[in-house]
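Note that one protein chain is taken out, while the other chains of the complex remain in position.
What follows is subunit A.
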Amino acid sequence: MTTQATTGGAEAPAAVQTRPMVRAEGVTKKFGPVEVLKGIDMTVAPGEVACLLGPSGSGKSTFLRCINHLERIDGGQLWVDGDLVGYRRQGDKLYELKAREVARRRRDIGMVFQRFNLFPHLTALGNVIEAPVRVLGTPRDRARAEASALLERVGLAEKANSYPGQLSGGQQQRVAIARALAMHPKLMLFDEPTSALDPELVGDVLDVMKSLAADGMTMVVVTHEMGFAREVADSVAFLDGGVVVESGPPGEVLGNPTHARTRAFLDKVL
């Protein structure tokens, strides 16, 4: 299989301090006749933790999935670390990327899903080393050592040889985080990572995410955990009906919302 990345940001200037990790301009997305994103603008700086809040159906998960091209956008533009998502620019033309090239760009964007999506036929360790070994060509010994360290970091060193079916939801989600981190991502996407968990297991997963944030990881988090957003997020965006209704520092958006829809939503969830 392929082992070496050849393109990417090779020609881009090396040290652009101000280049945002995620930049969205007027992103739109339709599912059939239904327009779920109606022009999203957003900027996430390197090292920033951005939380996306909003009622279900507001488009926040869809937008998150657009960032690593699991969903294709229908309009607007979206950059990750200076690269257009899903396209390659040559002169004044945009060329749609092939599946293989999209896969290459996704390598350094980690994603954690609501329903974990661990590979059930592999052990916890097997899940974590799979992509480094098969995609990056990391030698198996080194991948194992790194995976063990990551499992220890999420507090599951002793579960390395357990299958996902033998783990609790909270443990599975922490393995999923370790699996994403094994690719050394520059950006982590979290799609409601605690929504499928029993309340008593939420804390362990949030603790892992807090420690990641403290280490300076750039994170975009779709969540209903207001406590996490208030405590950890650098910025919060409230989405409703496919648009960003309100955004800013968590203290302002959550503490003193200016928009009626934000207030109505917060009244219900808090």
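Quick note on the criterion: a residue touches a chain if its C-beta (ideal position, glycine included) is under 8 Å from a C-beta of that chain, and two chains touch if they have at least 3 such contacts; residues count from 1.
Here is the rule we use: contacts and distances are computed from a predicted model.
K.L.:
Write down which listed name, "Cell division topological specificity factor", "Amino acid ABC transporter permease", "ATP synthase subunit b" or "3-isopropylmalate dehydratase large subunit", is the UniProt protein name of the chain that is not shown.
P.N.:
Options "Cell division topological specificity factor", "Amino acid ABC transporter permease", "ATP synthase subunit b" or "3-isopropylmalate dehydratase large subunit" narrow down to "Amino acid ABC transporter permease" for the missing chain.
K.L.:
Can you work out which residue in A:104, A:144, A:159 or A:174 touches the chain that's missing from view?
P.N.:
Only one of A:104, A:144, A:159 or A:174 touches the chain omitted from view, namely A:104.
K.L.:
Among A:21, A:51, A:66 or A:183, which residue is in contact with the omitted chain in the full complex?
P.N.:
The single option touching the absent chain is A:183.
K.L.:
For the chain left off this view, which of A:72, A:89, A:121 or A:140 is in contact with it?
P.N.:
A:121
K.L.:
Go through subunit A and note every residue touching the omitted chain.
P.N.:
Against the left-out chain, subunit A lists 1-2, 68, 70, 99-100, 103-111, 113, 115, 117-121, 130-131, 134-135, 163-166, 176, 179-180, 183, 189.
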